[in-house]
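Every protein chain of the complex appears in place save one, which is left out.
We just call them A, B and C in the order they show up, numbering each chain from 1.
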């Protein structure tokens, strides 16, 4: 399964020579620490527990502003977690504009962490950012390897993924 | 350079999820030993020494019938090495036909070893065999990683390649 | 419904008996009309003639690209990696995406245009060049697209030929630009994509009008009959002929032959995809199996004795699949010959005998009448013979197959929708069929078959889904209102003002395929949601079928519950794929009939009118093919936004607005002759939503238009807020953008909205009287 961990979860997402860097929670956290204006984007696949909690906790731990896509806003809102609601394509479109001021109006982000968007749609969005947003890095912390990201967790089962997410909550 | 060794020499030759197995001379020799009816195909890029010698010696060592493509026949012929001359596309076309009787009329081959054909043209031919010749395995012993082959040497410089070829001449 | 127009001739099972008589209904249209109309600036526009309009659209709704591949493989210089680099020909990633979209749109346009030409020539052969284009008395502005684009109204079938020739010419020019070393700028590629879309709409209109007039399909009647739909409606005791595709001719040939021979009650004729829709427009005794998602399952179920394929949306493995259960395949057009011997000139009985004796794998028969005879004869003979053929594994075998599973999980990974096939298979080994049944329900799995292809143990997963789902099939008895064709002028007269003023909150067009997990039910629920909210819902093709497959709490289909009127709360099935032309046609007619804009040669003015005033929005939830790309480009160029499903992100390009950039929304007020601040209405031109909730809210928002009256705006905002609260649990963050003055604030949400306005530092702004993207007249 070692090779299967680092090819795209949907194997035909393979798009060209460039492939994402495989990251562990440690490396992922390093990326966040190094980032000046990180952003977390959570999609409708984390509407269910324990994922909503994981996402909220990770964001809280690292002080990440959150964008929710699809109808994910509702699940977070009901838990009292503040997110800003955008369509996945809308936020991606904003992220590719170097002049966009970011969700907090402080300037374009330099790192975007994705979690819980539909796999192929996220792949497409990551492709947009890979091609047209050289000003930022993308990191995915789903249980799927996202080859179009700059850095991605590997393909995993739920157990391992939850362990990864648990680690993301810690220093 | 470790990753660069096992992506296609021309990086855009990448065709899909399936990638060749990286082999050492040892594994390559194992493949030859296991094969019932191997064939060696040499192209015009081995018209110059020491490659002609290497190719001829390897074929001799393992008793491989040889096919020469392009105008490679002449170089081998002048050294007294017997090859059968085909166009690269002609021999590929014959190899993909399960009913073809092979260069010696004894039956279709089950392993084809390529060396010295134009990189991208070999890639295309290997793609043909990958898709349409499930009855045989392909092995390339060029200094280029051929992702469309079943098994391939990695990308190397001449020195390392010659060492690989030297090993191919031994048991 | 006061202004009831003279009804078109009843269509029914016997109408072909009189089908060669020309019927005159309503007044004779003044022949000189088209000559008298003053011609606008762009009759038969060339590729560059509408470029300035395109650039206005594209500057506001910038192309958003999501490359599906980093490389270009179109010429032998390549493949070139375009990630941060330009290719060997100089092309960059954006232009390459635009180029791929242009290729796709040309292919889509070719599918409709090719179909239209093929059908038109067949109908001209049958009816003559001078056969009149007469849509009956209730439709005066027939062919609004052709009027606008070609610059004249088609009077005869031969006039339609002129239109399709123009489409052919332009499409070749467009395709040419995709050649290596041609167009190099993404904006120009997009302008060409939009032109291809426009050509697509002309082609579709030619196709549908030709078949409506020549085959006497319904001519815009709002109360066409309900037609049976669903697998449960098919009497499997009878010989069954299945038509797959989009071309009505072979199906009509079958029905004509049955009628000639008095066999109407002896066989079942049913259809999948638009062929189903169009055959039921021709004859309402035919049955609709359902949308494309049923195709592999139905063929494999073995119910059909004869499978007649014509063109478009036919599985390319249909022959291989049909052969598995000894069904006979007849190919009927040049588009799909699938290697079959051409038997067009052969004696029908000989063909039947060759087919039944397995002398030939299937037959290519290019003559629709002969198709009819061969299909019927073959079905009758085969039906008995095939009775004992084991079509699907029995339940024991299903379990045996499931036990083969090694849980490698690759079925899930290759599934386009990452559905849990492995779990469903494994559950079966434990006696639990519910998970597999869930995949069958509402076509959660649309049976593309990739899991099966990937399975290292060759488990026929699609057969498993089909077999396990079989028990619910008998309950699949629904209906669909037969496709009516164009919207009537009287209807437009009635709804024109309410739409433009905003009193009818919008026209929502649910079109195209429903090939998305549960796509059918999702489309039906969207229809229900907007119908309940007084929108006009129009639909075509597979979406129209899917809507029919849904029953509300009272057990009624939406077609039973809602009228077929083009009016608030009307559910209007326009027809098949080519009937999508009546969607753009209807909005054009609003400009023509309600606003009295001259159409001829006036593309930009009409599109500008629609963009700024007609609150219409398209939804193509499960669209997957190149036709959908072309249709969307067409509606977009006409000024109608569209929402597509998440998988549509793989089309590589959307058109997204930037509400945060105020300068993008400036409009020219043509009345006051000055530039004014505007609003992001509509906010996007082509938007891909991640799920139904997001799509529904977006559709409501995209129906907002600058010309809404305060009352209309209040109503639209109420729906937008309602839906946002329902799906997101909140008042939308951007509601302040759509409040021009406090009169726009919805009463129900006054407190909340006023609070938001305050937070955002909202200021009232002047409302443009005639908002437009067009240049001021000099």
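In the analysis below, contacts are C-beta pairs under 8 Å (C-beta built on N, C-alpha and C of every residue); 3 or more make two chains touch, one makes a residue touch a chain.
Note that the structure is a prediction, hence the values are computed from the model and not measured.
K.L.:
With touch as defined up top, name the shown chains that contact the chain not shown.
P.N.:
Those shown chains that the absent chain touches are A, B, C.
K.L.:
Of the residues C:69, C:194 or C:424, which one touches the chain left out of the display?
P.N.:
Residue touching the chain left out of view: C:69.
K.L.:
Could you tell me which of C:57, C:103 or C:717 touches the chain that is not displayed?
P.N.:
Touches the omitted chain: C:103.
K.L.:
In the whole complex, what residues of chain B lie against the chain that is missing from view?
P.N.:
Residue positions of chain B that touch the missing chain: 9-12, 15-18, 43-44, 69-71, 73-74, 77-78, 84-85, 87-90, 92-94, 97, 100, 117-121, 124-125, 127-128, 130-132, 134.
K.L.:
Kindly note down the residues of chain A that lie in touch with the hidden chain.
P.N.:
Residues of chain A in contact with the hidden chain: 11-14.
K.L.:
Just the residue numbers, please: which parts of chain C touch the chain that's not shown?
P.N.:
Its contact residues with the unshown chain are 46-48, 51-52, 68-69, 73-81, 85-92, 95, 103-104, 106-108, 110-111, 113-115, 117-118, 165, 167-169, 171-173, 175-185, 187-188, 191, 292, 296, 311-321, 334-339, 342, 364, 366, 414, 416, 448-450, 453-454, 515, 623-627, 647-648, 650-651.
Simple rule for what comes next: only the chains that are shown with their structure count from here on.
K.L.:
If you average the CA atoms of chain B and of chain C, how many Å lie between those two points?
P.N.:
51
K.L.:
Give the residues of chain B that touch two or more other chains, as numbers and ranges in rising order.
P.N.:
Chain B, residues with two or more chain partners: 11-12, 14.
K.L.:
What residues in chain C touch two or more of the other chains?
P.N.:
71, 81
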